[in-house]
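Showing just some of the chains, left in place.
As written, the chains take the letters A, B and C, and residue 1 is the first residue of each chain.
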Amino acid sequence: MSATELPLIGDYSTPAAALSGARIGVVTFPGTLDDRDAARAIRMAGAEAVSLWHGDADLSNVDAVVIPGGFSYGDYLRAGAIARFAPMMSKIVDAANSDAKLPVLGICNGFQILTESHLLPGSMIKNDHLKFLCRDQVLRVENNTTAWSNQYAQGEEITIVLKNQDGQYVADEKTLDALEAEGRVAFSYVGWNPNGSRRNIAGITNAAGNVVGLMPHPEHAVEAGFGPDHTGTDGLGFFTSVLTHLVGGQK
Amino acid sequence: MDTVANAAVTPDTELPWAELGLKQNEFDEVVKVLGRRPTAAELAMYSVMWSEHCSYKSSKNHLRQFGDKVSEEMKKDMLVGIGENAGVTNLGDGWAVTFKIESHNSPTMIEPYQGAATGIGGIVRDIISMGARPVAVMDPLRFGAIDHPDTARVIHGAVAGIGGYGNSLGLPNIGGEMVFDSVYQGNPLVNALAVGVMRHEDIRLANASGKGNKVVLFGARTGGDGIGGASILSSESFDDTKPSKRPAVQVGDPFAEKVLIECCLELFKGSLVEGIQDLGAAGISCATSELASNGDGGMEVELTSVLLRDPTLTPGEILMSESQERMMAVVSPENIEAFEATMDKWAVEYSWLGEVTDTGRLIIKWDGEVIVDVDPRTVAHDGPLYDRPYARPEWQDALQADTFKSSEAGANLPSTGAELKAALVELMASPNMCDKSWITNQYDRYVGGNTALASPDDAGVIRVDEKTGMGVALATDANGRYTFLDPYHGAQLALAEAYRNVATSGAVPMAVSDCLNFGSPEDSDVMWQLAEAIRGLSDACLVLGVPVTGGNVSLYNQTGSTPIHPTPVVAMLGKFDDVDRRTPSGWRADADGQALYLLGT
Amino acid sequence: MPRIVVDVMPKPEILDPQGKAIVGALPRLGFTAFSQVRQGKRFELTVDGEVTEEILAQAREAAEKLLSNPVIEDVVNVEVVAD
């Protein structure tokens, strides 16, 4: 045991064995910020959080992966542009596309990394108002059949946290039409579009439903007292969904 | 190269000490201390370290009261007091907390975005250098009139810079202030607070001890940033006619700082550093002289080993550079390998500069030749000290007599329902009472998952221990107008307000950090305001039983000869056994049917 | 030292929020001659030594792979400038 109990980044030693036995990886890049939060959400859902370092090329036998928010490499070039080339990302891309269809959730910067990696279509540009915006955001669940949304009701409205500067989702019209036609818009903004995203898109899924990306942060809405309006826990469903999916109970 | 040997044989060389901000008596003192004229590099070091900003030469005599007026009760939880990078307070269960508030006023006026951003960066490095993990930031701000065109330039840049840097570090912003007043038109105040937590065994101090231990500089490369900034910033005035005196701005790289945070925590966890110091104003001059001065021996470094961003820098410039995102550490030989492995893991650049000696001297070489040979204490701690004259201003009585009650509006107070309503609406619409969410919405308050209260609540609350729910509350307050009217009581009111804000959130107030923003200490009116404010603050701390554990003094905040209102910003830290017990400032949607009480006088 | 300049612009069909903000601000400052503004990026890559065909090819590839995102941006220019 080292001298201190202050956990380092990526140090989420689960106190007791996880209820589900599921192991969910959380990727840390230089500049990642929300990895501890993602790990906490995973633990609260009853799984074990496993730290995955961007520079490693070993998925450590995880059952699913969360790519959390932050500013990987400062996001100075384009959000997610440099992170995409990390050895860990190649592994994740391969596993997500393989027959095993590893469930992957990209949150905020994670979503941006997934689009830069071409696991999901489109891209993010600066918010239409050009400012960083942090707010409690209402979303509608547009597709409750993905690995990460099956615990929500179709059309359910949930409130989670939104916080970003480059959150405006863009894609060409053909892609947008296809996303809508195929039910691949997973989450949309309700009430007010906080960044000018095309067609109010907050999050999308790949055709197989195992890869989901969204700009808002479900991991910041899992614990009463520390989420939206001091009570919100609407984000927990993302993490219980993937557990349900893993034990074969997906809808 | 102006070596020490050269200086000894060329006593009559003209030196630009005045341009570097030194006074004749101060330069004479340097010559006396050294027994010869300083080299160019030594002159650079003394001039930045003896500046008001680094030496506290005008305020030190008064600041002593914070250390003198302390009861046993106030010392009980103080693990590290004033004098270190930041004070440390015991939270129990092996946890400790460190917090500090600092100003970045002038840099923000010059370049709002970068000035404010690097203000956050600097205060966060102070917290890291204590061995702590930073967990939150706050930003008390003051700008000129809301409808003045220059206010728009400064405010939007400053808010974006604070957000841009703090958000990128993953530190929730849990509170601050925003005040508009034309007295701050030419001199906005951007104060930044950071708070960090650590286990007791992780507390690190800035000292270089143990002969043979290695000195290493790591983080960003050294460039021409802010050269001369430290001394120029706190000397009399900016003089546009001498561009060489104008400080170069510093550009921040929050990504580099985020990496530095994680990298330092890994060093602390592995007990890989003996001492550590952040590099802020005065850069390597400050880090080497303070580490050596606080240690028990001396230090010898080779300056050509410093990794440069700009290869044309002179030794003096390297010593004065204020490049951001750098740290200096002392590492014992057996930890070198592990230290390097940590640097490589995080892709942080580093270079070994030299080692700790037992000579009691700070020796800096350039390509083997000695260019600095000084007693580090004379640079870092035994600088000039001034007992500046001060006196209650002649105009103070007239100012106090000029009350609202004696004015025409005061004689015709609103009395009808309609008049009262109009007055209320007018009051609510005044810029200083308006909703601040357009600012706070640009700050991430959720990151980390431990924010129990933030804007718009009176205090920010952060959970420290996820197992027990133990946590801290913080509030910052100041009132420049009250302090202008009566510096002694105005400073106390700021303290009382911060104390109340922390207490009403449900926390037990424990410790104070303060940022004293004042005009020129060479003006006896201003010096009186400063002396009175410190006296008031220290008296009130004794009464309330909360110690001042750190802070910052920012002087020369004035436009021409017109100073700002004296603005002592007080930050209060309180403790929760369980943040679940926090009380928000407003009632929640589910509070229907609860009673409202008005307490107090 | 020679440098290779790479210019990247947002695709014409992608709305450019920064350009839009600038085009809104220009007339307020009295600059009325411009009907549209787009903001892109300019990269300067320094080469130690001579810029060979192979190095230029590296720059072109880096421009396509890293410096731009083809979904939203076009590489509009890659050229050598001497100092």
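FYI, contacts are C-beta pairs under 8 Å (C-beta built on N, C-alpha and C of every residue); 3 or more make two chains touch, one makes a residue touch a chain.
Values in this document were obtained by computation on a predicted structure and should not be read as measured data.
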item: Whole-file subunit formula (labels as shown); value: A x1, B x1, C x2
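The definition used in the following text is that only the chains that are shown with their structure count from here on.
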item: CA centroid of chain A to CA centroid of chain C, Å; value: 31
item: Euclidean distance of C-alpha centroids - chain B vs chain C, Å; value: 39
item: Centre-of-Cα separation between chain B and chain A, whole angstrom; value: 37
item: Residue ranges of chain C touching chain A (in the complex, touch as defined); value: 10, 13-18, 21, 66-67, 69, 71-72
item: Parts of chain A lying in touch with chain C, wherever the complex brings them together; value: 77-78, 81-82, 85, 115-116, 121-123, 125-130, 168, 170-172, 196
item: Chain B - residues contacting chain A, complex; value: 94, 133, 160, 163-164, 167-170, 197-199, 201-202, 253-256, 258-259, 262, 265-266, 268-271, 346-347, 440-452, 463, 466, 579-580, 584, 588-589
